[in-house]
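One protein chain is absent from this view; the other protein chains keep their places.
Chain IDs A and B follow the sequence of writing; residue 1 opens each chain.
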Amino acid sequence: MSTRSGPSPARTGLLLLPPLLWLGVAYLGALGALFLAAFWTTNEFTGDLVKVFTLDNFRSLLDQPVYRTITARTLGVAVLVTLVDAALALPVAFFMAKVARPGLQRLLVIAVLMPLWASYLVKAYAWRGMLSKSGPLEWLGISPGYGLTGLVITLAYLWLPYMILPVYAGLQKLPGSLLEASADLGAPALTTFRRVVLPSVFPALVAGSIFTFSLTMGDYIAVKIVGGPTQMLGNVVADNYGVANNLPFAAAYSVVPVLVMLGYLGVVRRTGALENL
Amino acid sequence: MTISRRLKAFLVACTSVVLLVVYLPLALVVLNSFNVSKSFAWPPSGLTLRWWHAAAHSSGARHALVVSIEVGLLATAISLVLGTMAAMALQRTRFFGRNAISLLIILPIALPGIVTGLALNNAFTSIFGLELGFFTIVVAHATFCIVTVFNNVQARLRRMSASLEEASADLGARPFMTFRLVTFPLLRSALLAGGLLSFALSFDEIIVTTFTAGGHEQTLPIWIFQNLFRPNQTPVVNVVAAALIVLSAVPIWLAQRLGGDAEAMGTAAP
Partner (left out) sequence: MNHNWKLVAATAAVLLTAVACGSSSGGDKTAGGSGFKAPDVPMAKKLGTKEGSVSILAWPGYAEDGTNDPKTDWVTPFEQATGCQATVKYFDTSDAAVTLIKTGDYDVVSASGDATLRLIAGGDVAPVNTDLLTHYADIRSFLKDKPYNSVDGQMYGMPQGWGANLLTYNPDVVKPAPTSWSSVFDANSPYKGKITPYDSPIYIADAALYLMNTNPDLGIKNPYALDKHQLDMAVNVLKTQRGEVSEYWSDYLKQQQAFESGDSVIGTSWQFIVNLIDADKKPIKAILPDEGSTGWSDTWMISSKSKHPNCAYAWLDYIGGPDGNAASAYYFGEAPANTKACDVIATTDNDASFCDTFHAGDEAYAKKLWYWTTPVSACLDGRTNVKCTTYADWTQAWTAIKG
């Protein structure tokens, strides 16, 4: 075995085969089959699949303004949730990585990881209690009630650990000497943050945003619990599949988040964010 | 580190407020598990141990917990194998399609769960003609868990010098022996971090699970979802949740004991 020239192609191929079979064939195949179904329809009454090629589903997606509204609303919520999480994660992760002593650091990592183990549903219901007109937030006089605001708060809460962890890991890689050099050169804290911290932690932020964005776009359960009358993309897909029994339309609407995420991944690929996931 | 006192105070304040906000609803859950009202009326009109007693006797919850642990362990085992293989294959190689493969591994978690769930549901039932159940949940969970292991192992491999493996080969060790004696020990904490996250991801997943579980198998989140809208069951659900929060210290403590370095937990970002 020629060791100095790196791994042999045969070894690479052999190692890659099982994961590629799993993800490339099974997973991509499933996605492909789903999008094939987007070109079918269902029998209006019995809900049975009618496997005849048609563009009707995509036509109604484009023609009916309600779907455009829902798509725009969903993207807006996803952006807001991502921004809120980024704004909260930065100082916390910075404190964890650069200020806290090792003992405290370890404790904080645990504190951030712990909520990931508490059930998503129960956390969402807990926020339902928090946001209620007679809940603890109303005591403080700051309850927004159920609706878009409550939804953004709840989703930002649910996905926060997914943002803090990559940002924390990214900041750990940032040498402390760089910060000191910047300070020694007389840069105010804000300048150091803008010119040194932000650029080096940016890929980690993007990595976190992939989670907050995709998790928000696919959510439909928390929306029902705290969103009041709000409809999101996930609700329409879930309702069309589970309620209206219209798999083809659900598949057609699923194309939207897939395109959004592929586009986003394409844009951020260059930042090196994908290695920070 | 030279950080001004004001900045430090600001960071401490931020971190405290965020953690307070993170833990307040969880505290509410624990408090509500003792709430007399069946619908968690606020403020609680009284406290009771009734729900804890009822939950202890709920065989449905116990069974769902066992299913969740089994699914999580199996999915994690699969993703440990597949994720490590993929990371090692891509290690120090540059070939055409390398980026495409990285993207492919990330895809199941980067796409919204509802898309992954719908696609797998459709494939299982209409293409493979499988009955949804335990097996399909494990397959679905492993699919989106591979990335956590892949990323952790990849990050570790990147920092690891190739010379150790090369030395092992030069001394005549066969590739598998090198892996067992050299690579694996170096990867251990990365595998632990990746595996732990993979388990956590699987344990709390509900959307993909909803689409791949079918009618006969219940993971804990599905059990919780089903019981949240059943008459008289919600307080018991709350107890289960409160118990989970407390129990979550166990795997994290375990990881700290076994892994030993906080840094491994940090790179364990999902």
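In this section, contacts are C-beta pairs under 8 Å (C-beta built on N, C-alpha and C of every residue); 3 or more make two chains touch, one makes a residue touch a chain.
Fair warning: this is a prediction, and the values are worked out from it, not measured in the lab.
J.: Which of these, B:A54, B:A162 or B:L186, touches the one chain of the complex that we don't see?
T.: If we include the chain that is not displayed, B:A54 is the one touching it.
J.: Of A:S132, A:Q172 or A:T192, which sits in contact with the chain we cannot see?
T.: A:S132
J.: Taking the full complex into account, find the residue in A:T69, A:S177 or A:T191 that is in contact with the omitted chain.
T.: Hidden-chain contact among the options goes to A:T69.
J.: Could you tell me which of B:P175, B:G214 or B:P251 touches the chain that is not displayed?
T.: B:G214
J.: If you put the missing chain back, which residues of chain B would it touch?
T.: 37-42, 54, 57-61, 63, 125, 131-132, 214-216, 226-234, 236
J.: Identify the residues of chain A touching the omitted chain, counting contacts across the whole complex.
T.: 44-48, 60, 64, 66, 69-70, 128-129, 132-135, 145-146, 224-225, 227-229, 231, 236, 239, 241-246
The working rule: only the chains that are shown with their structure count from here on.
J.: Using Cα averages as centroids, what's the distance between chain A and chain B in whole Å?
T.: Centre-to-centre distance between chain A and chain B: 15 Å.
J.: For a test of understanding, state which residues of chain A touch chain B in their complex under the given definition.
T.: Residue list for chain A touching chain B: 1, 3-4, 6-7, 9, 11-13, 15-16, 18-20, 22-24, 26-31, 33-34, 37, 88, 91-92, 94-99, 102, 105-106, 108-123, 125-127, 129-130, 132, 134-136, 157, 160, 162, 165-166, 168-169, 172, 176, 179-180, 183, 189, 204, 207-208, 210-211, 214-215, 217-221, 234, 237-238, 241, 247, 250-251, 254, 257-258, 261, 265, 269, 274-277.
J.: Across the complex, what residues on chain B touch chain A?
T.: Interface residues on chain B, with respect to chain A: 1-4, 7-8, 10-12, 14-15, 18-19, 21-26, 28-29, 32, 40, 42, 81-83, 85-86, 88-93, 95, 99, 101-116, 118-120, 122-123, 126-127, 139, 142-143, 146-147, 151, 154-155, 162, 165-166, 169-170, 175, 200, 203-204, 206-207, 211, 220-221, 224-225, 228, 237-238, 240-241, 244-245, 247-249, 251-252, 256, 262-263, 265-270.
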